[in-house]
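All protein chains of the complex are present and in place, except for one that has been dropped.
Chain IDs A and B follow the sequence of writing; residue 1 opens each chain.
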Amino acid sequence: MERRGYRAARGVRETLGILGRHVPLDIHAVPSGTECFDWTVPDEWEIRDAYVMTEDGERIVDFRRNNLHVVGYSEPVDATMSLDELSPHLHTLPEQPDAVPYVTSYYNRYWGFCLSHRQLETLGQGPYQVRIDSTLAPGVMNYGELLIEGECADEVLLSTYVCHPSMANNELSGPVLTTYLARALLDRGKPKYSYRILYLPETIGAICYLSRHLDELRRRVVAGYVVTCIGGPDDFTYLASRSGATLADRVALHALRHCGAPYKKWDFTRRASDERQYCAPGIDLPVCSLMRSKYHDYPEYHTSLDDLDFVRPEHLEASYDLYMRCIDTLEVNARYRTTTLGEPNLGRRGLYPTLGDRTHLVQEVEDMLALLAHSDGTMDVLAIADLYDRPTTAYGSIAVRLVEAGLLDHVEATGC
Amino acid sequence: MERRGYRAARGVRETLGILGRHVPLDIHAVPSGTECFDWTVPDEWEIRDAYVMTEDGERIVDFRRNNLHVVGYSEPVDATMSLDELSPHLHTLPEQPDAVPYVTSYYNRYWGFCLSHRQLETLGQGPYQVRIDSTLAPGVMNYGELLIEGECADEVLLSTYVCHPSMANNELSGPVLTTYLARALLDRGKPKYSYRILYLPETIGAICYLSRHLDELRRRVVAGYVVTCIGGPDDFTYLASRSGATLADRVALHALRHCGAPYKKWDFTRRASDERQYCAPGIDLPVCSLMRSKYHDYPEYHTSLDDLDFVRPEHLEASYDLYMRCIDTLEVNARYRTTTLGEPNLGRRGLYPTLGDRTHLVQEVEDMLALLAHSDGTMDVLAIADLYDRPTTAYGSIAVRLVEAGLLDHVEATGC
Partner (left out) sequence: MERRGYRAARGVRETLGILGRHVPLDIHAVPSGTECFDWTVPDEWEIRDAYVMTEDGERIVDFRRNNLHVVGYSEPVDATMSLDELSPHLHTLPEQPDAVPYVTSYYNRYWGFCLSHRQLETLGQGPYQVRIDSTLAPGVMNYGELLIEGECADEVLLSTYVCHPSMANNELSGPVLTTYLARALLDRGKPKYSYRILYLPETIGAICYLSRHLDELRRRVVAGYVVTCIGGPDDFTYLASRSGATLADRVALHALRHCGAPYKKWDFTRRASDERQYCAPGIDLPVCSLMRSKYHDYPEYHTSLDDLDFVRPEHLEASYDLYMRCIDTLEVNARYRTTTLGEPNLGRRGLYPTLGDRTHLVQEVEDMLALLAHSDGTMDVLAIADLYDRPTTAYGSIAVRLVEAGLLDHVEATGC
């Protein structure tokens, strides 16, 4: 689905403020009217109040109860009207009568309310007082950015969005999980890669960021993920990059294979978030997405039912583990080249059991031999691990020992 | 099976004359003795009469009843002989006792008759008057050609053969269907591609044509099909080019997947017609074949039972639709490149629904997004359509609109 930067500007600033208490965010502001590739940063939408009120003064539809009740980007209205007059501006989901839908209208000036279909069916003829107290005026679009510097300039990108956080799986889970990942990275020692973490309004935010930093991103980003829809109850879901063959994809699939939980695999034809921008022709960043309950694939999607009952701590925890597994895999991954022709003599270096018998080698020795047998300077640790169905992380300390023993050389990558 | 240009010369001219009433054919004539690659155009075979007659004057085997009764390219004979003397010259199919087989002898001087095995078993000892009134003498080999000029010099080749049309599926169906395809192309507006349509004697005709036009064909032909065996009752059958990966192959498989009927896929090891020449090493044209009842794969093949009861109008109609689907796919196919970085803003161009809600996008918008997401200048419309399991033709008018809106650029191909 196309999202064009829904942002109650004040709301976005408030969201970034809360996140900024947990990680040190740079808050950027881009003025309305700024050209970004094919787009223009829109005016700010300020929404103060919105309701439908009966003659008795009862607010039967009330923005203050749930901000989904007002169509996003609604222009102001202040009128009294009958149900018949109001009806074209009321949005419900007849097939989900208890849910309030999430509706926006950016490019057509419009106003409207969203409510449950069950409530709609109880409404009398009115008259109703109908009020939306909103403003559309030049201002800025904000986004948050955090760069965690690593040992190399090469970067891992984590991108999440902050435009409609009143829905829990899509989207609140994204910035929440991303923040915990950032926190963990900050609390560790310096990572190998630098990590660029973005909190953007969907679509317009990603396009705006790309328009300002494309060359740099293309030069530096080795792998990236759109972090969204990551708190719901469904199986892990992998959404491929356009090519499906980037390092980000390989790492995601490796992490999924070793996470011990079932998962679904979708190709780029099922895309619907900011991978649309990151993987667009001419942009071509190595970005895919790991989700749980995927946009469009669960009935609560884009309704008031996507709430804090739908998102559970245990789902977020498993998602956190999965993304940390990706990060750990990236950190360990490298290409090496053996320094000896033929196998090295491990025995005289104390790296091999002294007694040759039929006993199966300990796994660590097997892993060492695997690294030595395949490190030809082109195959990376991830590929070797996949060949042996081993977690890449198992090779980390072994590779370090073999480098220290002078048996493997690290093949330098650009930027690292 | 090797066919070496069977052609009762007068019969070929008659066939081309009939086809020429429906489409404007150029009739070419190549003199006997002309060298064509490893081959030589043979003398003309003129057959006026042929029979086996009893003492009572009854023609029990009679060329005038069915021209299959005489072995193709038979030399003249006029003699009276017993059944024992005649027998070595009689050809039947014991396992199909009612069928008259189709037999030829080009490179060995020989004469013979073909009849049903059932009839053979009723023959008395004779004597029989045996007569073949034929001539082998220098003349010409004819073939028909039609070039329908398109907007580009790049060509689609349709090749069919006209050497033994007394059998209906293999081969009359080929020139008949090809003629209706040519008629349809002539009756439409100017196509994108030029269409080169050939009516040749099998093998020697194709070799002769290639020997005269190879450079031109290699420069221009983007896809080609050998149209044969296309009127019988069996499933569609795809016979791959040598590589199996040409545009002709991709289009044929795409058309089959979307035709709604079952089909068989064979690789080049099952070839037996003029794809043998078009795909030969050093020729290497992108040519495959779409058939129904495939040569060698139905019992009526190369017998008198391959007749107008075996070929049915409804089969020809479905075949026509399949080949038109190939043509339409070729006409629509192209490579595009997006003009914007990131997705374009479709909304402000009126190309996108104004209200963002959960409703599934109409298919047309999905198709538009697919074209924009994958048009990187290398992936063609056919590949995008296959990725989304959509008919390529669905993208035709959408691509035009996106080009008009300035969002896609056509990537020029050579010759177009």
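Everything that follows uses one rule, which is that a contact is a pair of C-beta atoms (placed from the backbone, for glycine too) under 8 Å apart; a residue touches a chain by one contact, two chains touch by 3 or more.
It should be emphasised that the depicted structure is a prediction, and the values quoted were computed from it without experimental measurement.
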item	value
Option touching the unshown chain, where A:124, A:138, A:299 or A:377 are the choices	A:377
Absent-chain contact - pick from A:11, A:112, A:150 or A:344	A:344
Residue among B:130, B:206, B:229 or B:334 that touches the chain left out of view	B:206
Hidden partner interface residues of subunit B, rising order	1-4, 37-40, 72, 91, 93, 101-108, 110, 203, 206-207, 210-211, 214, 242, 267-269, 271, 276-277, 279-284, 301-303
Interface residues of subunit A (partner: the chain not displayed)	337-338, 340-348, 352, 354-358, 361, 370, 373-377, 387-388
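Methods note: only the chains that are shown with their structure count from here on.
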item	value
Averaged-CA centre spacing for the pair subunit B and subunit A, given as whole angstrom	53
